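Provided herewith is a single structure, encoded as structure tokens, for subsequent inquiry.
Shown here: the complex without one of its protein chains, the others still in place.
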Amino acid sequence: MKRYSVFAIAREAMRQHAGWPRAWASPTPKAKYDVVIVGAGGHGLATAYYLGKNFGITNVAVIEKGWLGGGNTGRNTTIIRSNYLQDPSAAIYEKSRSLYETMSQDLNYNVMFSPRGVIMLAQTHHEVRGYQRTAHANALQGVKTEFISPARVKQLVPIMNIDGPRYPVLGGLWQARGGTARHDAVAWGYARACSDMGMDIIQQCEVTNVLTDGGKVTGVETSKGKILCDKLGGVVAGHSSALAEMAGFQLPMESVALQALVSEPIKPCMDVVVMANTVHGYMSQSDKGEMVIGGGTDGYNNYTQRGSFHHIEETVRALIETFPMISRLKMLRQWGGIVDVTGDRSPILTKTPVEGMFMNCGWGTGGFKAIPGSGWAMAELMANGHSPLTEEFSMNRFRAGKFIDESVAAGVAH
Amino acid sequence: MSTRLATAGRLLDRASTMEFTFNGKRMQGHEGDTLASALLANDQMLVGRSFKYHRPRGLVASGAEEPNGLVNMGAGAFFEPNQRITTTELFEGLAAESQNHWPSLEFDVGAVNAKLSRFMPAGFYYKMFIHPRPLWKHVYEPFIRKAAGLGRAPTEMDGSSYEHFYAHVDVLITGGGIAGLAAALAAGRAGADVLLVEQTAHWGGRAPVDGAQIDGLDGDTWVKETVQALESMDNVTLRNRTMGTGVYDHGYALAYERLTDHAPDQDGPRHRLWRIRARQIVTATGSIERPLSFAGNDIPGVMLAGAVRDYAVNFGVSLGDRTVVVTNNDDAYRTAITLKDAGLDVPVILDARPTADGSLVQQAREMGIRVALGKGIAHVNGAKRVTGVSICLQAGEGSEIEEIACDAVAMSGGWSPVVHLWSHCGGKLIWDDAQSHFRPDASRPPLGADGLGFVVPAGAANGAMSTAEVLVDAFQAGAAAAKAAGATGKTGRGPTGDTPKEEPMAPVWLMPQGASYKLRSKMWLDYQNDVKVSDVQLAAREGYESVEHTKRYTTLGMATDQGKLSNINGLATLAGALNAPIPAVGTTTFRPPYTPISMGAIGGEARGELFQPLHKTPMHDWHDANGADWEPVGHWRRAYAFVRGAETVEQAVQREVTNTRENLGLLDASTLGKLIVRGPDAGKFLDMLYTNMMSTLKPGRCRYGLMCTENGFLSDDGVVARIDDDTFLCHTTTGGADRIYAHMEEWLQTEWWDWQVYVTNVTEQFAQVAVVGPNARKVLEKLGGMDVSAEALSFMDWADGTIGGFDCRVYRISFSGELSFEIAVPASQGRAFWDALLEAGAEFGVMPYGTECLHIMRAEKGFIMIGDETDGTVIPQDLGLHWAISKKKDDFLGKRAQERDHMTDPTRWQLVGLETTDGSVIPDGAYAVGEGVNENGQRNTQGRVTSTYHSPTLGRGIAMGLVLHGPDRMGEVIEFPKVDGTSVKAKIVNPVFFDPEGEKQNV
Amino acid sequence: MSNVTSALNGREVTGVTTIREGGFRGMITLRGDLSNANLKKVCKAVTGVDMPAQRGVNMHGESGLAWMSPDELLLLVPHDAADESVAKIDAALNGTHYLAVNVSDARALITVQGKGAREVLARVCPADLRASGLPKGEMRRTRLAQVPTAIWTQDGDDFAVICFRSVAGYVFDLLANAAKTPGPGLL
Partner (left out) sequence: MLTLECPYCSIQADETELHAGGEAHLKRETVGSLDNDFEDYLFMRENPKGVHFERWRHVAGCGKWFHAARCTMTLEVFGTYSAQTLAPPKDLREKISTKRPGWTWRAFS
């Protein structure tokens, strides 16, 4: 792999940038791999990367029906935080956040992790108590957060209207090392590193069937032929139910459209990420200057990557109330992605009824922030058959009623 | 230099002169100008700076596709960044400033980036700024953010208002050019309800500029007559300054009407967002000209040929005195002819095609214009404006044949249909080789609710490129849409147009064909984002082969014009680099809106008082006038406390608790839900809904009940009163009224539909007041009426009667531990009743109290609060509420769920009281720590507080909490760390802190 | 009686389109078997009008019957007649399964009158308000902006809006705001 650096750039600049190699190879699939990962989104690529890096398993194919990073990895609002309430969530998201800290250096690819800080606004007494609870939990979980005053909120976000009148800001849960990263770069950086380890990333390759023998996975049938493997990881977000069906089991989840939008770019005016759950909206400003805004999910099953406009309307009016200055900005683009939502809205990282097959899904509206942690944990689960980070996220938890319910703390899509 | 011509300007009123400023400089224009045409008329060629390299930027286009002409406009509450000047109508006093430069437009320090551009190819930031780690956040990123970003951020609250308008029509036609007009004629005559919207202030689109002849009339005349004809039809509505912005599922569409942008002094909303349900949508959105990729194609003075023509014909503005035309098609000859007709110099038409002999070509030649075939531009000369071009063979590698001095270049790479609205909701495209563009594939339209297509493309938007074809195609489209929408009238004959014979265009994606890297690195694809041919080629070489990868890696098409000019050229460049056919490379997804629309318009009227509905009780105004410190509870506001004089909110709360315990308190309890459940099966139904038995409740009596979800978790609680054998009144929490009503209807309609039960929500029929405290009975007796003695109305009784002349229903229930009557009167009498209680209660020390006082009093009594002790993960068994869970019932909602392993786990945390050892208050949300850490290194916990207060009654901190094996550990002390690193210790106690025998409430 | 106040105390904003709180009206929710002969009879007796068809509203003066759903009617009567009307229904339907409740004070009635009334409503209502979509004598239960309402017109020009009492101020402000400027002239 040609290392990226300012010196490499300078060198290439002198020769018309002719010497840059491909970031990742585009191989034809081999007949058999130790591990096949279905889905070359962030989670799938990260799983492959940590299989190689942490466990030395590099005879790996990551197969993708479209283009890598083309699902929710490239469609989300890029928020990274770990201020979750429940222990299992805080553990995996904080692992993830900490991996983001060094991801650019680990991958030798600038993913622009920007720990600019995330505020979750408290606008009712109920929310104040809820976030104070989260702050206490986080302190014991090793997640650095604090509950801050309205004045401090205003200081961090001068463009915010903290006086209401409808929902005055009563405080906020502040995670200084939360932030954002460049979403595409996360997928590309992992893909480049996986390719460099000799893994095959096979794009435009759709899985049409899961092959099993005596209850054990043996491979997949794809649009590029049969690919055999010892272990199979399904990491396909909104399409998880379909993959599970091919393997003969069902998942406790539904796929719905989640929407987002951006404004035209303006000069920097907001340095932190703000989430306002009472009015249902969240916003950050990208390095390009666009205000990046997350909307809500539809209540019905949908695979169209288009959502209903009223969610955009509801989100925008909420944010105008919170940030009156955005009223005279313009919406540049709105889009949707398909997210898979489980019964408790927490993810599933699990063994399955099919031996050797693992699923990593159900990240719902909050998957981007989890990419490295999810990949780390999933790799451990696939390599060792056990990971403390995935323990509580088994698909069997629903039967026992052992939910991981984060809606306790945050009722908004994130 | 660009200047105003002495004549021409079909849209101008030259008699009316308007003053405006640009970067503080005073300028003049005319009514009918756009800001763009007025700036050109003042020789303001330089209008902005590009995003990445801060290159000087002039206008490229004349319409919505313009990528460069963006300004900061207005001031204060009316300031707006990124206003596109080609679509900004000039008005008197307009004040604009250019963007993205420092210190000035002419001298921009950021332009050093252009000098360093070789170090900043596509994706350079992914490859650098990696080390050392902290520098990204603190040095590199802030620098990049500051350099990017275009317009200034507004700082004030928007001074304008906005509105929505819901329209239901048979046929929506977007685009008021001749295609839209022809389609409207057909659909209107067929009898359909038609809404025709046009983004500009003018009808007719490009046709009048291009010299179209229709039905024997010149373009302007035909447009005028047709608009009149349409306006006379009752079933047709025309709206100009209204852009079709998005097409969504099931025939939903948005249109964006700019009501006062052109006349800011006018009253009324600034923008109107049309939310349209159309049976059929006709997209008559025209086409957009493509630039050509030659070196220096971004230098101010290089403009699309059609735009050069627009400025000349519509606004009487010339871009330059000597304009070189460069083209791969016949249409650009119209520009040469127009300029020549206006008395301007066209030194040469460079036509990249080896041959060209169409009638427009002949006409140009006849006018004496030099036509150079097979030639192209090697590079444009000039820095902040064009000074000349170097000519080369298109087939060659760019060797300069000749240099021609000029001050403007008009380029045309052919035209691409505007397919955005067609594509938004899933309409598919096909590649048209002859025109080298994507156009709608009529066989794969967006599908509506009925599974049939609901969008019909028309005219140039459908790939029809001549006037004659456009009219035929659009009229048919209008007729087809009307028919599909159910209209049955006759459409008659459509308009016909004359078109000069044109020869085929030739695809030219690189000029010259064999251009060197040096030239390719000066060929702009995306002007705003600074994406060049060499960038796309680099992306392809590095493996970013998918069109989405290339777009994202290079930022091609991600600027505010969303690739209207750059997409096809970028695709073709990528296809070339991959050696693949263009259609195999595919397109990126088209997403709404077509051009950016204001956030204000999206929010509509919902701001200020109308942001969200505010639910008010009949006593709301009294509270507001008497110191209420409001707390939002759902969409209600409840008084948290009533603050008197100089006291703090906390002091008010403590006073209210003490007064209610010692004298008399009033609580507005109107927000609590009240549901009537009636029918022969009502008892059976409530037995399913509540964990306890309701069917055994006697008429005249009340019972506290718990409701769980089917998943077992506690969701609501409240007092049920049995009115008669068949009728119950169920109280819910404030937030529960609508939710529980819906919950009841759901079960009745979708599971137990054969049960005879009706439910209705009477929450707002009643104003309800809790009269609480040792003096409660006294004040009621003073008001007089029904017997409220302990004998007549014992604890948990209810009765109808009158008090103080008010018809009322009195419930003898208590959430405070005090003697308490909750009294419901009709809502229309609520305020009068409240006033009467206050007046009569004066001698008994009456004081209203708020929700926080309520909370403290219930916590002193160990009563749970939904939302505090519960959070969606708590079952009644956790709260020691076994007494409220019937053992006798076979079934109730949540019962099966509560049998699951984790629900019966003895290690579930249980409710206890907590008494701090030092009398302080445990912080809200604190956890009790256990020993050691878990497998993920997190500190083990053994409980948490759910409610914690300073009790004025007991003079100390009290709390309720859920603790591991809590009820078995009475007297044990556990530790709650605080966020500041210290901790507070608390003893586990019974949660009933006050009057455990109920002596106060049972008097 | 002076003790009685309606949600908005009779507020009004006059203009091309006038928005006015319609004052007190007796309203009764009646759920039951709408085909039951006794039910029809007592409804007629109480309101003076016949049973409406699906979505229909039949009015006579202040009184009327509105079809709300297959098993629900809204009876409109003078405000002070509501309780006695409920009593009449109770007497007539005794022994059958039904529910009749006085909801007069749980509701507010707001009228939108004059030119442009349809377009005032169309600013905030997603329903088809064309004369073909909402003809005379038909009630549309829908929402105005963010709250549920029922709207109808008897003459095709003037409209009545029923909403919950607690949001009467919101609905009134919404309509008054919309009525400030003329609509686009589509309806």
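Per-chain numbering from 1; labels A, B and C assigned in written order.
In this text, a contact is a pair of C-beta atoms (placed from the backbone, for glycine too) under 8 Å apart; a residue touches a chain by one contact, two chains touch by 3 or more.
All values derive from a computational prediction rather than experimental measurement.
**Q** What are the shown chains that the omitted chain is in contact with?
**A** A, B, C
**Q** Touching the absent chain in the whole complex: find that residue among A:155, A:209, A:223 or A:250.
**A** Final answer for the missing-chain contact: A:250.
**Q** In the complete assembly, which of B:131, B:250, B:701 or B:782 touches the absent chain?
**A** Of the listed residues, the one touching the omitted chain is B:250.
**Q** For a quick check of understanding: of B:891, B:918 or B:980, which residue touches the chain that isn't displayed?
**A** That would be B:891, which touches the missing chain.
**Q** Which residues does chain A use to touch the chain missing from this display?
**A** 241-242, 250-255, 298-304, 308-310, 340, 342-343, 398-400
**Q** Can you list, in ascending order, the chain B residues touching the missing chain?
**A** 248-252, 277, 426, 447-451, 710-711, 742, 745-746, 749-751, 753, 890-891, 895-897, 899-901
**Q** Since one chain has been left out of the picture, which residues of chain C touch it in the full complex?
**A** 54-55, 68-70, 72, 126-128, 140-143, 148
We adopt the following convention: only the chains that are shown with their structure count from here on.
**Q** Using the stated contact rule, I'd like to know whether A-B or B-C comes out ahead in C-beta pair count.
**A** The comparison resolves to A-B.
**Q** Quick one: chain A and chain C, Cα centre-to-centre, how many Å?
**A** 49
**Q** Indicate the whole-number Å distance between the mean C-alpha point of chain A and the mean C-alpha point of chain B.
**A** Centre separation, chain A to chain B: 22 Å.
**Q** What's the distance between the Cα centroids of chain B and chain C, rounded to whole Å?
**A** Each chain reduced to its C-alpha mean, chain B and chain C end up 33 Å apart.
**Q** Please list all residues of chain A that touch 2 or more other chains.
**A** As it turns out, chain A has no residue touching two or more other chains.
**Q** Where in chain B do residues touch two or more of the other chains?
**A** Each of 275, 606, 612, 614 in chain B touches at least two other chains.
**Q** Can you list the chain B residues touching chain C in their complex?
**A** 163-168, 193, 195, 237, 239, 257, 267-269, 272, 275, 277, 605-606, 609-610, 612-618, 636, 676, 678-680, 756, 758-766, 805-806, 826-829, 831-833
**Q** Please name which positions on chain C make contact with chain B in the complex.
**A** Per the touch definition, chain C meets chain B at residues 2-6, 24, 29, 31-32, 71, 97-99, 101-107, 119, 122-130, 133, 145-147, 164-167, 169-171, 173-174, 177-178, 180-181, 183-186.
**Q** Enumerate the contact residues on chain B facing chain A in the complex.
**A** The contact residues of chain B facing chain A are 51, 78-82, 118-119, 121, 124-131, 133, 136-137, 141-142, 144-146, 148-158, 160, 246, 248-249, 252, 254, 275, 424-426, 517, 521, 534, 538, 541-546, 548-549, 552-553, 555, 560, 562, 589, 591-593, 596-600, 602-604, 606-607, 611-612, 614, 631-633, 640, 711-712, 867-868, 871-873, 897, 900-903, 923-927, 929, 934-939, 941, 944, 977-979.
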